[in-house]
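Structure provided below as structure tokens; questions to follow.
Every protein chain except one is present and positioned as in the full complex.
Labels run A and B following the written order; every chain starts at residue 1.
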Amino acid sequence: MTKPNTGHINPQESAASEIKSYATGFVISLILTVGAFAALLSDLPNTWKVVVICTAALLQIVTHMRNFLHLSFSGNQSREDLLLVLFSASLLAIMAGGTWYIMSDLSGRMHQTGESGSSSHRALAAYSNNGKPQQVWLSNVPLSRN
Amino acid sequence: MSENSLYPGLNLGDKHGDAHVQAESTVFGFWVFLMSDLIIFGILFAGYASYLDPIGLAGGPGPKELFDINSVAIQTVLLLVGGVAYAGVSLTVKYGHGRGNLVAWLLVCAAFGAGFLFFEVRDFISQAGKGGTPQVSGWLSSYWTLGGLHGIHVFCGILWIFAMIGQVATRGIDDVVKVRLSMLGVFWHFLDLIWVGIFSFVFLVPLA
Partner (left out) sequence: MKGMTSPIFGNLDWTVTPYTDLLQQVNSSTIVSAGAASVLVLGGIAVLVLFTWMGWWGPLYRNWLTSPDAKKIGIMYVTLALIMLARGIIEGFVIRAHQATALGTLARPESGLVSPDHFAQLFSTHGTIMIFFVAMPLLIGLINFVLPQQLGARDMAFPVLNQISLGLTASGAGLVMISLLLGKFGTGGWTMYPPYTGKDFSPGEGVDYWLWAILISGMGSTLTGMNFAVTIFKKRAPGMHFMRMPLFCWTSLCVAIMLIYAMPALTVSSAMLALDRYAGFHFFTNDAGGNMMNYANIFWMFGHPEVYILILPAFGVFSEISSTFSGKRLYGYTSLVIASMSIAVISFTVWLHHFFTMGQSAGVNIAFGIATMIIGVPTGVKIYDWMATMWRGRVRITTPVVYLTGFFLLFVIGGLSGIILANPSIDYQVHNSTFLVAHFHNVIIPGVLYGMLAGIHYWFPKAFGFRLSETWGRRTALLFVGGFIFTFMPLYVLGLMGMPRRSPTFQNPDFMAWMYIAAFGGVLMLCALASLVWTFWTSYRNRLALAVPGGDPWNGSTLEWSTPAPVPEWTFPRIPHVDKRNDWGEKKRAGDPWKGPETYTDIELPANTALGLLITGGSFALGFAMVWHIWWLAVLCCLALPGLVALRGMRLIEPKIIPAAQVEEADRRFRQQVASLAPASRADEETERNRGVPDISEFAG
């Protein structure tokens, strides 16, 4: 797999190894997909279902990058491309994780936790009881900053 | 894979000379652009998660009422097979197996992509029938936006495939076309990658 791919090697051999790589990726992806769906339909506790689904997703993403997008730590350039992916992933983690941190904190303070936000809790109750949307956010209009 | 790999996706290899070198900056640039696209999807994922609560659902139908797990499984398989089928395109270009094979493989990819779209649109229609339109709640807005954006990407991918078939027909498999096929490959595999996130986090996790 890590042999230099120059014009000198036998193209048939190289094609065979490439086909093998795609096939491996396909089989692993299929197993992981089936695993994720099976976990959902199984009798596992909910937490474990989520853990299995997330793990399968991460592994499958890694498989796709390795076997279909051909990113790896071997070879200068594909290492650079992989580092780019990892950099993107870390920035994405900051953005998505930050969003989750901020929005769940806000939502905790504004609606859901029973002790701290009793008035908004009532609003929520009223909201879900009659089933019709109401303006529950009005008192919390954010003040604009630059 | 190989030491002289210059860009993401299956490399053309040294045999292809100029095309291989040209592809370095072009495919790399496209890859950078896809990273930007990845951020768009990532923010939509985070948004989807933040709307997935009783407030965001706003009394409208939720995941349990709307999602059809069988259809999601079919879509997943179609897209996965369609993605792997692009290996046929890449290898045909790399080893020069001719225009006929190339167009055939491209059509296979397009067919699987179209199959995926068929089931996705069918789902959207049936969800709308069950009262799950994006105008009902914040959560449904974000679900339709995220799923729809991915669907639009697949649709664009199919259009691109036909544009490439047109180019193969009119100008043959020259260097520029080879580079563009490499970009298309990266795009097509990238869509698969996003779908892994969608079926796991959009469909399966909320159902768990």
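Rule of thumb we're sticking to: contacts are C-beta pairs under 8 Å (C-beta built on N, C-alpha and C of every residue); 3 or more make two chains touch, one makes a residue touch a chain.
In this text, all values refer to a predicted model and were calculated from it rather than measured experimentally.
The chain that is not drawn here is touched, among residues A:19, A:62 or A:94, by A:94. Residues of chain A that touch the chain left out of the display are 80, 88, 91, 94-95, 98-99, 101-103, 105-106, 108-110, 133-135, 137-138, 140-146. One chain of the complex is left out; on chain B, the residues touching it are 24-26, 28-29, 32-33, 35-37, 39-40, 43-44, 47, 50-51, 55-58, 60, 134-142, 144-145, 159, 163, 166-167, 170-171, 176, 180.
Quick note on the criterion: only the chains that are shown with their structure count from here on.
Rounded to whole angstrom units, the spacing between the C-alpha centres of chain A and chain B is 16. The touching residues of chain A, counted against chain B in their complex, run 1-7, 11, 15, 18-19, 21-22, 25-26, 29-30, 33, 36-37, 39-41, 46, 49-50, 53-54, 56-57, 60-61, 64-65, 68-72, 74-75, 77-78, 81, 84-85, 88, 91-92, 95-96, 99-100, 103-104, 107, 111-112, 124, 127-128, 131-133, 136. Contact residues of chain B toward chain A in the complex are 1-11, 13-15, 24, 28, 31-32, 35, 38-39, 42-43, 45-47, 49-50, 53-55, 58-59, 69, 73, 76-77, 80, 83-84, 86-87, 91, 94-95, 137, 186, 189-190, 192-193, 196-197, 199-201, 204-205, 207-208.
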